Structure formats: C-alpha cells, structure tokens
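Just one protein chain is left out here, and the rest sit where they should.
After this line comes chain A, so read on.
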Amino acid sequence: MLAASSVEMRKVNKFYGKFQALKDVDLSILPGKVTCLIGPSGSGKSTLLRCINFLEEYDSGEVRIDGQLIGYEAPNKKMSGRKLREMRRSIGMVFQQFNLWPHMTAKENVAEGLIRVRRMSKADAERRAVEALAKVGLADKMANHPSRLSGGQQQRVAIARAIAMEPRLMLFDEPTSALDPELVGEVLSVMRTLAGEGMTMVVVTHEMGFAAHVADQVGFMEKGELVGVDSPDRILHHPQDARIQSFLRTYHERNSF
C-alpha cells in the first residue's frame, strides 16, 4: 500500500480579472480515494484541479494537503518557492496534452525529476525510471523520444514520470481527451491499477464509465460552482439536481447512435 494524501478545499475562490472561475468550492478527499470531476466545458474543472498543486493561485479560501495549507503561509502571505516545491514533490500531475519534454527519451523524461528534484544519482534515477516505465507497460519503449511514441504511450510515459516521484496524490486533467478512441483504454487501465493500489486521485474526465466504476465520489461542476459531490451512483444514475440531469442528458444523446 502506498502512503496516500488527503485533500481539503474550503471556500476556495478564484478570479481571472473580474471573471470568477471558482465560487466557494468545498471539497473533501480522503486518503486513497478516487474523485472524478465532471461538468461542461469552461465550468472550472481544470482550474479547481490546478489549485490543488497551486499551478493556479487561488485568491481566497484554503487548500490543504494532509492538513497543510498549500501556496500560502497565512492569508495573503505567499508560501516560499522552496516550500511550495517541496509540497509539489508529493503531488503528481498528468495533463491532457501529455507535456512530455520532446528533447528527452522516455527514460530521460522519467529520470529528470528524480535527478533534479529528488537528487538521485543518474544510475539510481534510471533504474527507477525503467521500473516506472515497466509498470505502465513501456519497458521496451524507454529509448524512444516522444515523437516516436503514440498518444497513448506518451500519456503512459507522463504517468510514469509522475509516479516515479512516489507521489501521495495524483491529479489528472482529462488524461484521455486528446487520444484516439482506441488508445483510451490503455491509459485508463493504468489509472485503474493505480487506484487499486490506494493512490489518492483527482480526475477531471469525460469518461463516465471510468467515473462510474472507479470513482469513490463524483463532483459535478457548473459555472465555477461545485454543484454536487456524491457517490458515482447518485450523481451519474440518480441525479437530483436539474443541472446534472441536463448535462447527462446531453452527454447520452451525444454518445448514442
């Protein structure tokens, strides 16, 4: 079993100029649990996710990882860069566009953080990188540059890059949305394995099947508000809120033929 983090968000607000992207967001995530975030485009799912590792700076409220406030020492007092980097070390993130470093091989992509951030020797880092790549089924591709990998393989390298750092929390921002349909499965199955090992995961996704089968809770966002957080069954199959019902109706219409 991995050590897993908890996440607590309290009254989190985020503005882009006058536009409010997050409105009083409250969210509790227990260690080892999987939370999926769904909702229409532009509703603030990415913004919420990126506030958890402070890639996006929230303006008020609190985000706590294992009880520790991230990004601020106190209200209006930013955390030092060093402290923030330390906290980010144990939070992995996977992006829609993979964001691998194109000038490095798969193995180098995974080893880079271990060498620069964890200060491991090159040999140790590479050993660990090979292990992480093997775990996502890419041991045979470790010498490939990203340009020589399929989208699904690139995303699995990105996951390996994150898990090699031994995070206690993983954030996924639409990890399969940029993939051709036939490549979605390989990425979801790696994520399912990770969830099974007890990793705390927050996943922004349009894969309702994944949300239904893997999530412990599903949050629905609209216009910057976290409208509802509940079990997958109650959000996806028996939604009470009219906004969720209408979103799912649109979703089902689009996905049936």
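By our rule, contacts are C-beta pairs under 8 Å (C-beta built on N, C-alpha and C of every residue); 3 or more make two chains touch, one makes a residue touch a chain; residues count from 1.
Methods note: contacts and distances are computed from a predicted model.
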item	value
Listed names "Acyl-CoA/acyl-ACP dehydrogenase", "Amino acid ABC transporter permease", "Electron transfer flavoprotein subunit alpha/FixB family protein" or "Tryptophan synthase beta chain", matching UniProt entry of the absent chain	"Amino acid ABC transporter permease"
Per the touch definition above, residue among A:Arg116, A:His213 or A:His252 touching the missing chain	A:Arg116
Selected from A:Lys11, A:Lys78, A:Lys122 or A:Arg148 as touching the chain missing from the view	A:Arg148
Residue of A:Lys11, A:Arg85, A:Lys122 or A:His252 in touch with the missing chain, whole complex considered	A:Arg85
Given A:Lys11, A:Lys78, A:His103 or A:Lys122, the one touching the chain that is not displayed	A:His103
Chain not shown, touching residues in chain A	53, 55, 81, 85-89, 91-93, 95, 97, 99-103, 112-113, 116-117, 145, 147-148, 158, 161-162, 165
